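Attaching a single structure in structure tokens format; questions to follow.
A single protein chain has been omitted from the complex, and every remaining protein chain is retained in its original position.
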Amino acid sequence: MMRAYCRYHWIPTLAAINFRSDNESPAAPEMIEALVRANESYEFAYGDDGYSAALTKKFSDLFETDLVVFPLATGTAANSIALAQMCPPYGSIYCHAHSHINTDECGAPEFYSAGGKLVAMQGEHGKLDAADLSNLLSKTGELGDHEVLPSAVSISQATESGTVYTPAEVASLKTAALTRELPLHMDGARFANAVQTLGCSPSEITWKSGVDVLSFGATKNGGVMAEAIIVFNQDYAIQLGRRRKRAGHLLSKMRFVSAQLARYIEDGLWLDLAKKANDAAQRVSDGIKNLDGLTLEHPVQANEVFVRIPDAIADGLYKAGFEFHRWPGTTDLYRLVMSHCTTTDEVDAFLQKAGDLCE
Amino acid sequence: MMRAYCRYHWIPTLAAINFRSDNESPAAPEMIEALVRANESYEFAYGDDGYSAALTKKFSDLFETDLVVFPLATGTAANSIALAQMCPPYGSIYCHAHSHINTDECGAPEFYSAGGKLVAMQGEHGKLDAADLSNLLSKTGELGDHEVLPSAVSISQATESGTVYTPAEVASLKTAALTRELPLHMDGARFANAVQTLGCSPSEITWKSGVDVLSFGATKNGGVMAEAIIVFNQDYAIQLGRRRKRAGHLLSKMRFVSAQLARYIEDGLWLDLAKKANDAAQRVSDGIKNLDGLTLEHPVQANEVFVRIPDAIADGLYKAGFEFHRWPGTTDLYRLVMSHCTTTDEVDAFLQKAGDLCE
Amino acid sequence: MMRAYCRYHWIPTLAAINFRSDNESPAAPEMIEALVRANESYEFAYGDDGYSAALTKKFSDLFETDLVVFPLATGTAANSIALAQMCPPYGSIYCHAHSHINTDECGAPEFYSAGGKLVAMQGEHGKLDAADLSNLLSKTGELGDHEVLPSAVSISQATESGTVYTPAEVASLKTAALTRELPLHMDGARFANAVQTLGCSPSEITWKSGVDVLSFGATKNGGVMAEAIIVFNQDYAIQLGRRRKRAGHLLSKMRFVSAQLARYIEDGLWLDLAKKANDAAQRVSDGIKNLDGLTLEHPVQANEVFVRIPDAIADGLYKAGFEFHRWPGTTDLYRLVMSHCTTTDEVDAFLQKAGDLCE
Partner (left out) sequence: MMRAYCRYHWIPTLAAINFRSDNESPAAPEMIEALVRANESYEFAYGDDGYSAALTKKFSDLFETDLVVFPLATGTAANSIALAQMCPPYGSIYCHAHSHINTDECGAPEFYSAGGKLVAMQGEHGKLDAADLSNLLSKTGELGDHEVLPSAVSISQATESGTVYTPAEVASLKTAALTRELPLHMDGARFANAVQTLGCSPSEITWKSGVDVLSFGATKNGGVMAEAIIVFNQDYAIQLGRRRKRAGHLLSKMRFVSAQLARYIEDGLWLDLAKKANDAAQRVSDGIKNLDGLTLEHPVQANEVFVRIPDAIADGLYKAGFEFHRWPGTTDLYRLVMSHCTTTDEVDAFLQKAGDLCE
């Protein structure tokens, strides 16, 4: 099983095939090269370097609008700082019960907002429903100062269930949000995967559909560590720099993140990388549909596959060296994540083995 | 003026010679290589990778004691998370008025501790004095619940004035701190420079002198972004991981930081890099002592030189392409920072020019 | 309709009969007298007065154990400070979805805990179920540092639905809580009403059943403003005084609260007052059971009656001068609250009118 992936890296030392997380795969060689190249000069520190300065123009071009970019190293920081700009300490953030901000960030949004409250909503396949949101918001306000102030709506694109909102769906959510004048935040840890699936422009699925601030992730899709807060609505950029600094997220050698981000969106690299991951996931999905024992839990619309697998088959796959997560709080739901490194051979080997075990 | 520094990097494009900040210089090639090598495999995410796992042993060996290492990307985060482990929301932290935590972190310690208070002390050449601390602490407590609870002492090693505490001085401060049972934190953003100057073991200047937690910095001394919280006193390691996560400082691809840290302390690289910077600073210091117009503000004990420069001379140096900071809040005090990249030629060119201007 | 309640107060100026909230009724004359008497001397400020000092003994006697009392002015403060002692910033508090801390305190527990997270659970008639809690807790921990740390369980006694936990039920919840070593907090804003219904000792329903800290309320049951945090488990008393002070809840003239609290638990006043309110609620409940149009939503076990009332009947009652709340977020659920001031005549007038309207 050869994974002749990259120039610098990835010598297959394990029989294992890793579908555990896109965070576990190597970075793309282009991203490594960009980082290395950024070391070729003295540069101003703390984001005053040339790489960081150039991002505004590059991202404004990509998103076809004037925007502000704040690079940083993690998605949790991007989400939490963005949301703290929207949600006062006495406010609340509407989000999906399974959203990363609600379940996987150890209370980071509460920390950054100084005590804001997440209102966790249900919603099919990891997606918020505009009617539900509208309905829930309509019931707020009766308690006056006794209740927290609805302050923001946050959605993930792609979602934690591997699904994708269409521009129309995002716009509907924004319409619902506007009944209480709430801004819309998008957690785009897997934004590239979503855009690649949608085939739309980045602008269409963000500010044109009502997104005010985007957490733009590159780490999962080939970066070393490279994320950014993209602020479309300048109201939410005010003093964001100070929030970033006081959180310890203003990197002294910011150039190394900014250089990655610049490369990531150059020549469509970000979508090329996402396509590899998405195609692999689609191939897994298609294959699973033909298997009797395995059941897809959600439509596969990005690079994640959620699938119900009977114990015996899961065991068999593990033993054969396939690595993937059982979903927390469940007994038979598993997540397989494809990355830009995933090969067709790897997918086919998995499907072959799963097929054997299903017989 | 050639700076033929490194393999991958640094093609001299400017006439300028940069003494502005060690954060502005390129990373050391060894550190870049370590980062690149860490890309050669799939690795568990969020610090469960092999590089991160190995750090405990490596750092325990270096510091000759059992300790816990929490890698992260910035020194501000290291300081603030460490201090939040020591200082409850109703507590206070004793530090120098010019300390980084007090003046340069936009309130990060207050943020992380949920409202702790910094007690800013004066002290010659950026250093806290044990008798002053003792005296100040002896006056606390009279107001009972009305006053904040003295909770920690934080010192910088090397200090923000480029000076260094001896083990005896650190021990005295700890003795003073213990009159109120306070733990001692050390901000080691330039820890390597201090240890190189002292010529002592890392253990001697830390836990053996009473340091409970160390912010261990590698970024300024050749890293890409690589810092760590080193916890000697296990009481302060409890749930530190959750504090790091909720702050967005648990890097998904932690391996890239951990691999740097591992390389940094391998074969004495960290001290070799620091020696280059320190030697350059010493050479600048020695040269300035021979000049009539310039006056050293503090003894030069690490890689920073603080010097009073008359306006005309400062202008002349700027025009000649030398870059350095005027110190905030002053009119004629300047800081020159040397890094592992600084060459003897650069230093001599500066001294030559300064000498010319002084005549 | 005469309400010749008290010496100092209550001259009936309205035709209205107020079942809106026990917070709207006058204080009991005994409580007013106690407050006035506390004005007869100079007293040390900030809780060092004689009234406050005496509370430890008085409450320890009442609860048959050594405990610590922290008087203050509001129940929200009592709840939030108590919970902040239990829940670190990265922690979570398990509570009922309809609990006061979750819905009515504008995020106070999140504020005081510096970003803790409330985990809102469902449960019949406003009560948490031990099996549900056990089950939910058993699912935590899989995500390590990525998830908040389960840190406390909080229940209300009486609940926000007017029901009461038995000692056995509380003990079961504590057993469930202990599977994760969690402390148990009880919001006793209507603690007197619960104890009066149960007919048990205060100790039996609190620390003997596993309660670590109690928010002890007197305001709703006849106080002017008089609440206290009662700490049974001394671990949670540590530095609580500083938390109270930094929140602005250390009253300079604390005597006026402490004097009320002392009087409240003297000679069984607290239970006598509660009995009046409970008996009235029971009488309403009994009467409603005989009416065809009205449906009780929850068993009436304290001083609150939750009842479904058709629009026409609700309108008729309003027009006849009866005042009560429609429950937020509902269209036909109403809450009637009885207080120590409620008279049998008032209840009977209501039942009479409701009966007329139902015909």
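Chains: A, B and C, in written order; residue numbering restarts at 1 for each.
One rule holds for everything that comes next: a contact is a pair of C-beta atoms (placed from the backbone, for glycine too) under 8 Å apart; a residue touches a chain by one contact, two chains touch by 3 or more.
Computed from a predicted structure; not experimentally measured.
Q: Based on the whole complex, identify which of A:R20, A:K245, A:R263 or A:H298 touches the chain you can't see.
A: A:K245
Q: Taking the full complex into account, find the residue in C:A34, C:A108 or C:I230 that is in contact with the omitted chain.
A: Considering all chains, including the one not shown, the answer is C:A108.
Q: Among B:F44, B:F111, B:F191 or B:Y264, single out the residue that touches the unshown chain.
A: Of the listed residues, the one touching the omitted chain is B:F111.
Q: With respect to the chain omitted from the figure, which of A:G75, A:P89 or A:G107 is a touching residue?
A: The missing chain is touched by A:P89.
Q: Across the whole complex, list the residues on subunit A that are touched by the chain not included here.
A: Residues of subunit A in contact with the hidden chain: 46, 88-90, 114-115, 144-146, 148-149, 239, 241-246, 250.
Q: Provide the residue numbers of subunit B that touch the chain removed from this figure.
A: Touching the chain left out of view, subunit B contributes residues 89-92, 103-107, 110-111, 113-118, 139, 142-143, 145-148, 328-329.
Q: Which parts of subunit C are in contact with the chain that was left out?
A: So the residues of subunit C touching the unseen chain are 6, 8-11, 13-14, 16, 18, 20-21, 23-27, 32, 35-37, 39-46, 72-81, 105-108, 110-111, 219-220, 223-225, 242, 245-253, 256, 341.
Note that in this section only the chains that are shown with their structure count from here on.
Q: Same residues or different residues: which describes how subunit B and subunit C meet, taking over half shared numbers as same?
A: Same, since over half the interface numbering is common to both chains.
Q: Angle of the rotation mapping subunit A onto its copy subunit C, from a C-alpha fit, rounded to a multiple of 5 degrees, please.
A: Between subunit A and subunit C the superposing rotation measures out at 180 degrees.
Q: Hey, how far is the Cα centre of subunit A from the one of subunit C, in Å?
A: 43
Q: For subunit B and subunit C, what's the span in angstrom between their mean Cα positions?
A: Roughly 52 Å, centre to centre.
Q: Would you please write down the residue numbers of subunit B that are in contact with two or more other chains?
A: 46, 242, 245-246, 250
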